[in-house]
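One protein chain is absent from this view; the other protein chains keep their places.
Presenting chain A:
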Amino acid sequence: MINLETPKKFRMLVDQAHQVARQIFRPNSRRYDRAEHLYPRELDMLGALLDGMNAGGGGGEGAGAAGVRRSAARSDEGNRNSSNLSTVLGTMELCWGDVGFLLTMPRQGLGNSAIASVATDEQLERFKGKWAAMAITEPGCGSDSAAIRTTARLDGDHYVLNGEKIYVTAGDRADLVVVWATLDRNLGRAAIKSFVVEKGTPGFDLVRLEHKLGIRASDTAAFVLNDVRVPRENLLGDPEINVDKGFAGVMQTFDNTRPLVAAMAVGLARACLEETRKLLEQAGIELDDDAPAFAQHAAASECRRLESEYEAARLLTLQAAWMADNRKPNSLQASMAKAKAGRSCVEIALRCVELAGPLGYAEGEGGHGLLEKWARDAKILDIFEGTQQIQQLIVARRLLGKTSAELK
């Protein structure tokens, strides 16, 4: 039966996440936006709390990054609302609070999602309780991840990694970094594998932290890899180079993580809309559900338009996660959600600053004073985990039935 309301069984989880966002994230938002690179100590306890939420969900539901793992066995054929859905719902709430904090929640890195998505049970057990960052981008390649130059060479029981990685979210604070490297640059995408590198491994050096437009509470690191020796059992997924299967192994992560990033955008967009509506109401401008757009104040009408963009993004995100929960292939829907949520959150945040005027543009400690920060934070959500353009490319290829060689 078609129903698009938040599942009853996740209401408590959503409420808990909302309390965290409201009582811990929001009051600290401005402080760590100003003090870039200062570690938010307040978050230590939260990692544990999220671990608890993950463990306590009963049917494998959780709000953390590991919630994207797709269980191998399914006994029943009925409709399933499980960890993918609860994870995006939790992420939306937390990012209503602060996207930067979510990105630097202990043990909630995108690397954790990658491990959860493709690791064997043995690996999952071995990396349990660790905080994992994700390293894909290099100085010479971003969206074109097939062009990465970091190499991995098998030497006895170890892979030896060499190269350079940038834009590693939580790279400084994480315990592990999932590094993408190629086993053979002549074999293209199929040779690209992901390796779990423990911090402190000789030759794995952090060279700098970036200064950024937004999400300043989250550290963004650059690494060099100089003959870094990684145990061969740290390769995630299939070690064989299967040219037919191509990129499928490492790319599978994205089907799970793109709805998560979309959820971040949805949460941030809701924060902007709520604060803006409050301001409009204070100014005596109410949104009317039944009056036509042109019979309302222009600001009210614009606010409703933004809400419609938000709702489309939110529902597309829930759809992608729901499909993952029900083991339906969701690459198309994951990219649709990411594309729509990424661009909508930027548009909404920037428009809300405009609607709020000087109150929205000026820095403040909370409420509408965070609008300018959210507008800065928003932009990364249309870039990382696949830019707007990459998502459109994926959606277009899927709809048109084109290969990456035909539609470049």
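The definition used in the following text is that a residue touches a chain if its C-beta (ideal position, glycine included) is under 8 Å from a C-beta of that chain, and two chains touch if they have at least 3 such contacts; residues count from 1.
Definition applied: contacts and distances are computed from a predicted model.
One chain of the complex is hidden; its UniProt record names it "Alkylation response protein AidB-like acyl-CoA dehydrogenase", one of "Iron-sulfur cluster-binding protein", "Alkylation response protein AidB-like acyl-CoA dehydrogenase", "DsbE family thiol:disulfide interchange protein" or "Hydrophobic amino acid ABC transporter (HAAT) family, permease protein". Of the candidate positions A:K9, A:H158 or A:K212, contact with the hidden chain is made by A:K9.
What chain A contributes to its contact with the hidden chain is residues 1-9, 79, 81, 85, 287, 289-295, 304-305, 307-309, 311-313, 315-316, 318-319, 322, 333, 336, 339-340, 389, 392-393, 395-397, 399-402, 406-408.
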